[in-house]
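Have a look at the structure below before the remarks.
Excluded from the complex is one protein chain; the other protein chains are retained at their positions.
Residue numbering begins at 1 within each chain, and the chains themselves are lettered A, B and C in the order written.
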Amino acid sequence: MSQHIVSPKIYFLIFAALFALTALTTGVAFIDLGPYNTVAALAVAVTKAILVILFFMHVRYSPHLTRIVVAAGFFWLAILITLTLSDFRTRSWTPRPSGWEISAFSPQDGR
Amino acid sequence: MSTAPAEISVEPRVHYLNVDYGIKSWLLTTDHKRIAMLYLASITFMFVIGGAFAVIMRLHLIEPTGALVEPETYNKLFTMHGIIMIFFFLIPSIPAVLGNFLVPLMIGARDLAFPRINLLSWYIYVVGAAFTMYAVVSGGVDTGWTFYTPYSSTYANTHVMATALGVFITGFSSILTGLNFIVTIHKMRAPGMTWFRMPLFLWAIYATSMIMILGTPVLAITIVLLALERLLHVGIFDPNLGGDPLLFQHMFWFYSHPAVYIMILLGMGVVSELVTCFSKKRIFGYSFVAFSSVSIAVLSFLVWGHHMFVTGQSIYAGLVFSLLSFLVAIPSAIKVFNWTATLYKGSVSYQAPMLYAMGFIGLFTMGGLTGLFLASLATDVHLNGTYFIVAHFHYIMVGSAVMAYLGGIHFWWPKITGRLYPDTWARFAALVIFIGFNLTFFPQFMLGYLGMPRRYAFYPQEFQVLNVMSSAGASILAVGYLIPLVYLFWSMRYGPVASSNPWGAKGLEWQTSSPPPTDNFEETPVVTEGAYAYSSEEAPVV
Amino acid sequence: MSEAPLALAHQFDDLDQQHEAGSLGMWVFLVTEIMFFGGLFAGYTIYRSLYLEGFVAGSHILNIKLGATNTAVLIASSFTMAMAVHSAQKGRRRAVMGFLLLTMLLGFTFLGIKCVEYHDKYVEHLIPCESVACSNLGLQFAPVEQALQEIQKQHAQLAHVELYFCFYFFMTGMHALHMIIGIGIMTYLLLMARRGKFNAQYYAPIEVAGLYWHFVDIVWIFLFPLLYLIGGRY
Partner (left out) sequence: MPWWSGFPIHPERGSTIAEGVDHLHYFLTAITLIFTAIIFATIFYFAVKYRRQSENDKPPHIAGSLTLEILWTLIPTLLAFVTFVWSASLYFRNSRPPEAALEIFVIGKQWMWQLQHPEGPREINELHVPVGQPIKLTMISQDVIHDFYVPAFRVKKDVLPGRYSSIWFQATKTGKYHFFCAQYCGAQHAGMIGWVYVMTPVDYEEWLSGGVKGESMAQAGGRLFGQLGCITCHMPDGTGRGPSLEGLFGKPVQLQDGRTVPADEAYLREHILNPRALTVKGYPPIMPTFQGQVSEEQVLQLIAFVKSLGTEERKPAKP
């Protein structure tokens, strides 16, 4: 399992990559990309997290069980966020006999 | 009916109970069997307190204007009854008592993966119980076990913080127990014990541990946010900050619905063991029952919205949650059919554990199907917040989970204490509980359909007759629960000595002596056949 | 180095089984931590989608330089922790102690920078607390000059910015608490390492502590963009 010893060179490489990604995400924040700012910030954060999980936490060399456990953790978090968000985002949908009439906004009911 | 086992001369054999005496040997033990006994004592104490609150409430509701207590006290009674029964009895009962005792025995291990963490989780449970008991003694809390904001965060002036802290701490006890079970089942199975040779009780334990691991932390963070909102007078559920009380309900029910499956899944696990042993037959459709346990655990995380159909959740989300709630009922139906099919061509005996198992199957069918009323949107609008809901979840929690727990306690009692209990008394108690239970909670279905809201300290006149019937049933049920307490304690000293396998059951725990030695097995057993191999020709010599 | 008998617990058959059980146990615990922080992230996501301009205003009030340096500090501490595990695998006792000390040092730096940020919020009256006790301590939410202009620039409502700061303090506070626990664990490991408890065969406690520390780093990796970089600074 984690008997596999990772050479310090790879550790240093990963450290450098993480450092660069941090600088990147901070720099990108100062450029106006409209809605893509958030997408970019999240994409960088996810890559950094994957790097830490695979190399620093040795998941790359661990048996499948550990990978399933990690995936299950993030999947359940996704369940909580998506199903709750589905309620908040569809509150302003009022049912019409012909189907949904999706009004762009009804303030307190959540945009 | 059951022939008394041949009298075995009791030579002073060292086992986990008489290996050491004294308070220190109990309070500092890391033996999973002793920790199970510590849990048994503490949750029975909590069950008695919770039960007392229930009896007072039922007596109070005999009169439409309320016969016994003030409305404020009644609100505290139903809140404390809910909190104690759910967080301090039902959730720890089967996993911490039967699970702790049996998991290492059933997979042929010497102990759980982390014995010290196991003892730590008992201490965490006791500290949590202490906080809640402090709240009970010094005035109680009246927010309902659901702690809905903004009442619990701004308007309630009772001991919400102490109870919330108690529930928060006890949550970690069930997280650590779940963690222990998952690692033990994965890493410490005896040679030859593949996943599909494991008893179904262990499948249920595994599925329940998944729920404990994935659900309880969300309850913990929700309670921390509630406590912070009460402390700082500002928080994310506060309407005048633009916060939404529904977010609290979403995060609360994300844990609390799977929590009801923690209670029932293990009841199913116990019943799978009882039905197979007392009909001397292999379970019908082993892999279907095993996979339905795991699929219940997974699906239970997708359905919590059916608690919020009328609380202002969006109609679209209501449709999604309603469909998912119907799907979660399917695996439970599969299990019930498989248990019933197991009896076919078996050799059925009616000892007390089997009576509890059969009672479980019937009442669980009733409880489960009344859940369909609440999963379907149109009827839930009428029935939400009425006594129909109270009846539904009592059929599941009391009618099924507690019955299965009692069945399990009776079935493994010889293994736990090395003594047999008086079976005629046990069957009588099972019957009294069955009758008392139905008389208490069936009228509440009708009360709910008539529209009597729950959590009412006084109610209109026309609901009185059904309430009186329910209170009558409650007194029978209370008596029914006291009888086992008496004869089980009696049997610890005076019961006939039990052989290592009094029921002729299959399973590794019946191959070691009862009560088992501290290290469970003389030498680690090797498993050669599937679970419940009752009818294979070369039945291993017991 | 003969197998250290004292290290093998009686319920395990061999050291490998014990090691795998330890790692799996920590990973399952980290899943509970994911769900624990997950509750906060879920609340954050929902309110960000409902009151975006309040969150943008709140995020622009934060000091992005301190946030970025903190991220770099934490990544460095992750690196030194990984090196500590590596040297434990090689059985080099002095290297293990050195790297553990370095990781704790970086951890304290992170907490120091965090205190500076919290102090700035205290001075700018951005503490989300409405209770009487808080106002006696001078903790209240009444943004002034620079923060107020930012809020008006974004057309945000004061209540929504206060909601944002609720999340800011709850999330970074919970993360800081986990940092303090991590540093506590490492001091204990430092003492055990000094007493030579670990060798090339038995180093599980260090590896498990490493997993915990990397998890705390991952939480911050997500916290930094979500709290500091909302909507971009232009």
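Here is the rule we go by: a residue touches a chain if its C-beta (ideal position, glycine included) is under 8 Å from a C-beta of that chain, and two chains touch if they have at least 3 such contacts.
Given the structure is predicted, the values throughout are model-derived calculations rather than measurements.
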- Item | Contacting the left-out chain in the complete assembly, out of B:Val48, B:Leu377 or B:Leu431 | B:Leu377
- Query: For the full complex, which residue in B:Trp26, B:Phe45, B:Tyr134 or B:Tyr151 touches the chain that was left out?
  - Reply: B:Tyr151
- Task: Return the single residue from B:His15, B:His233 or B:Lys280 that touches the missing chain.
- Result: B:Lys280
- Among the options B:Asp111, B:Asp142, B:Glu229 or B:Asp423, which residue touches the chain absent from this view? B:Asp142
- Query: For chain C, which residues touch the unseen chain?
  - Reply: 53, 155-157, 159-160
- Go through chain B and note every residue touching the omitted chain. 1, 3, 71-72, 75, 142-144, 146, 148, 150-151, 155-156, 239-240, 242, 245-246, 279-282, 284-286, 288, 310-312, 315, 318-319, 322-323, 326-327, 329-330, 333-334, 336-338, 340-341, 343-350, 358, 361-362, 365-366, 369-370, 372-373, 375-379, 381-382, 384-386, 446, 449-451, 453, 455-462, 464-466, 504, 534-536
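Note that only the chains that are shown with their structure count from here on.
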- Query: Which pair wins on C-beta contacts, A-B or A-C?
  - Reply: A-C
- Note on the structure: Here the gap between chain A and chain B, centre to centre from mean Cα coordinates and rounded to Å, is 36
- Approximate Å spacing (C-alpha centroids) for the pair chain A, chain C: 17
- Return the residues of chain C touching two or more other chains; collapse runs of consecutive numbers into ranges. 20, 24, 28, 31, 35, 38-39, 42, 46, 50
- Quick one: which residues in chain B touch 2 or more of the other chains? 186, 214, 218, 244, 247, 251
- chain A residues touching chain C in their complex are 1-3, 5-6, 8, 11-12, 14-15, 18-19, 22-23, 25-26, 28-33, 37-38, 41-42, 44-45, 48-49, 52-53, 55-57, 62, 65-66, 69-70, 72-74, 76-77, 80-81, 84-85, 88-89, 110-111
- Item | chain C to chain B touching residues, read off their complex | 9-13, 17, 20-21, 24-25, 28-29, 31-33, 35-40, 42-43, 46-47, 50-51, 54, 128-131, 134, 141, 157, 159-160, 162-163, 166-167, 170, 174
- Task: Spell out the part of chain C that touches chain A in their complex, as residue ranges.
- Result: 16, 19-20, 23-24, 27-28, 30-31, 34-35, 38-39, 41-42, 45-46, 49-50, 64, 68, 71-72, 75-76, 78-79, 81-83, 86, 89-90, 207, 210-211, 214-215, 217-218, 221-222, 224-226, 228-234
